[in-house]
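Supplied in structure tokens, the structure appears directly below.
One protein chain is absent from this view; the other protein chains keep their places.
Letters are used for the chains, namely A and B, taken in the order the chains are written, and counting of residues starts over at 1 for each.
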Amino acid sequence: MQRYILKRLVQSALSLLAVTVIVFMLVRLSGDPAVLMAPPDAAPAEIQEMRVKMGLTKPIYIQYGNFIADIARGNFGQSFKWDKPCLDVWMERFPNTMLLAGAAMFFTLLIGLPVGILSAVKVDSWFDRFGKIFALMGQSLPVFWVGLMLMIIFAVFLGWLPTSGMGSWKHLLMPAFTLGWAFMAAITRLTRSSMLDALDHDYIKMARIKGVSKYGVVMKHAFKNALIPIITMGALNFVFMLNGTVITETVFNWPGIGRLVVEAIFARDFPLVQCCVLIGAFFFIFVNLFVDILYAYIDPRIRYS
Amino acid sequence: MMNLKDLAGKIGIGGLLRKAGVHKIIEATGQVPVIPGLLLLAFVICAIFAKWIAPHDPLFNQLKHALLPPFWMEGGTSAYLLGTDHLGRDILSRLIGGATISLEVAFIVVALAGIIGIAAALLSGYLGGWVDALLMRICDIFMSMPYLIVAIVLVAVLGPSRTNIIITLVVLGWAGYARILRGEVLRIKQGDFIQLAVLAGCSKTRIMLRHIFPNIVNPFIIMATLQLGNVIIAEASLSFLGLGVPPPYPAWGSMAAEGRNYIFESWWLCVWPGLAIMLVVLSCNLLGDWLRVHLDPKFRQL
Partner (left out) sequence: MKKQSVFILAGCMMALPFVIAPFTPAIGKEKAKKPAGEVVMVSQQSTFEMRKAFDPHTAFGATSTTLNSMVFDGLVVKDAATGAFQPSLAESWNIAKDWSSISFKLRKGVKFHNGDPLTAKDVKFSIERMMREDMKNSIGFDLRKNISKVEIVDDFNVNVLLKEPNPAFFATFLERCFEFLAIVPKDYVEKVGDDGFAAKPIGAGPFRILKFERDVSFDVEAVENHHRKTPDVKTLRYKFVPEHSTRLAMLKTGEADFIALYLTHIPLLLKDPDIKIVWSRDTYCVTLVFHDLAHPEDSPFKNPLVRKATSLAIDRKGIADVIGNGTMEPWGSFLAPYHLGFDTKRNKPDPYNPAEAKKLLTQAGYPNGFDTVLTYTSTQKERFEAIAQQLRDVGIRCKMDMLEGGTWSASFVAGRLRGIGFGSGPWWSGRSHPAGALQSHITGIWSHKLATPAIIKAMEDTERAIGNKEIAAAAKKLDETIIEANIRLPLWSIHVPFAMRKTIESYTPMPGFIFPMGFESLKLRGK
């Protein structure tokens, strides 16, 4: 077991290192922050001076070496635009995104789970059909489209909810639903197939024969077993949400990580982009690793496949 | 039904088709989700014959006809059934022309990502060992990068052209196929017929291509159907940030993203492409779900 964990840890660290190389090269190919930060009437010499100050004139391998050395010391670099350690900037925004993603997950599960269970148990009932289409619609519409439509209906015409920004729980409803809806179909699908799997087991059939009520079988026995893959997937989706809220955040003016990164990219704030992508990748790899190790712990056969 | 099967046999793809479970599709015609199927078919026909179907040139702007409403509204004309956009281009024609662009992008991305993914899955799953370890770690790298963020960086670096958007979406998409299909390959590898093939002295290449590949076509088709929709949505997301398929090509995502600035008054600019996206992606998803249930009930990893 320890060997397995150790091996996976080393592999994950190597993956992360590769991500740093890719991101580092990509952002540096994409433009010149000095031009973007200089005033329009700057002289060429001034722009050159800014490049020197940002450390962009050194050979790229030295820049990369410094970057890695800094990370090893826990320093993710200084944002060009904010003049603050990138990690601090990230930390300021992270709770906002976490809140949005959490509330979105709540909506996803609130609708995704019951629809998934029911469509496994009672195939082709009206609830199954309606629920499935509803969940699928969230995946089938561009997020900005849903967001704007919701805003127009609930904020402008009905006036029930505030249009955008952070504040009370009312501000949270629309962005969370918009984001959660997009992930609903995946959870529904998985719940359904996990439930089918679970219902297929002999002991479930035994329970039915022994006279346990249908509700009891579904909820107590099958659902419990189906929950593990759902939670796994839920955790991965949650990480996706943490990284993928750019559009929801822009439409609803939610000050989270997504907008931070997009603005960093548009301003070519290399250190901040690197930091955010790296942390995002770290989360993903970490959650994956965690899930894999858990599985290996529960079912040792997995380790060898 | 028999005729179709015979035909398939005659042109020599019967074996593949049977392994792919196409006969099951044919047998189950009664349960085919008719509406999504027809819708998708209609859109594909539109996409292929766009030039002949579209009533106007989708790229031609007539400034004096800008922002005409759909025909049933006051000020609308039957010449422009669904209205015109801000440069006086016919929205219906743009939707039809956009079907070409959007579906083309979606199909190419899914096909390319699928081919790379299948190849990686076969190599990694069947050969195992260091090949497996290496390929899966590469998969990890590509899957772990925040999707939209890396897409933005890539498109910003490469410049938003159709080819570059396809490249970006393939780069970010292939790993998903490889991951899941590898699992399938591992499962199939345990099957008796593979052991027999090994005993019979088949080469590794032959086993991979002739014995394993046909068995992962099913899961691939299911994944691909579901992914088609996701690619269209991803293109729309990039358009929202100003990085979508560039003009003059009217991809649906770009149309909806551009139209959103007119949504309060000229709603038709944004609503029609949004509906088109929804119908196609919904159809893809319904079809994919249905395929999944009927082709391969055991394939649950999505």
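A few comments on the model shown:
Following the convention adopted for this analysis, a contact is a pair of C-beta atoms (placed from the backbone, for glycine too) under 8 Å apart; a residue touches a chain by one contact, two chains touch by 3 or more.
What you are looking at is a predicted structure, and each value in this text was computed from that prediction instead of being measured.
Although one chain is not drawn, the whole complex shows that of B:105, B:226 or B:243 it is B:243 that touches it. Touch with the chain that is not drawn comes from one residue among A:35, A:110 or A:219, which is A:35.
Considering the complete assembly, chain B touches the hidden chain via residues 59-61, 63-64, 66, 86-88, 155-157, 159-161, 242-243, 246-248, 258, 260-265.
For chain A, the residues touching the absent chain in the complete assembly are 30-32, 35-47, 49-50, 53, 81-84, 95-96, 98-99, 101-103, 105-106, 148, 151-152, 155-156, 159, 162-170, 227-228, 231-232, 234-235, 238, 250-253, 255, 259-260, 263, 265-268, 294, 297-298.
The definition used in the following text is that only the chains that are shown with their structure count from here on.
Listed in rising order, the residues of chain B touching chain A in the complex are 133, 137-138, 140-141, 143-150, 152-154, 156-157, 186, 229-230, 233, 236-237, 240-241, 253, 256-257, 260, 263-264, 270, 274, 277-278, 281-282, 285-286, 289, 297, 300, 302.
The touching residues of chain A, when paired with chain B in their complex, are 11-12, 14-16, 18-19, 22-23, 26-27, 29-31, 132-133, 136-137, 139-145, 148, 152, 185-186, 189-190, 193-194, 196-197, 240, 243-244, 246-247, 250, 258, 261-262, 265, 273, 276-277, 280-281, 284-285, 288, 305.
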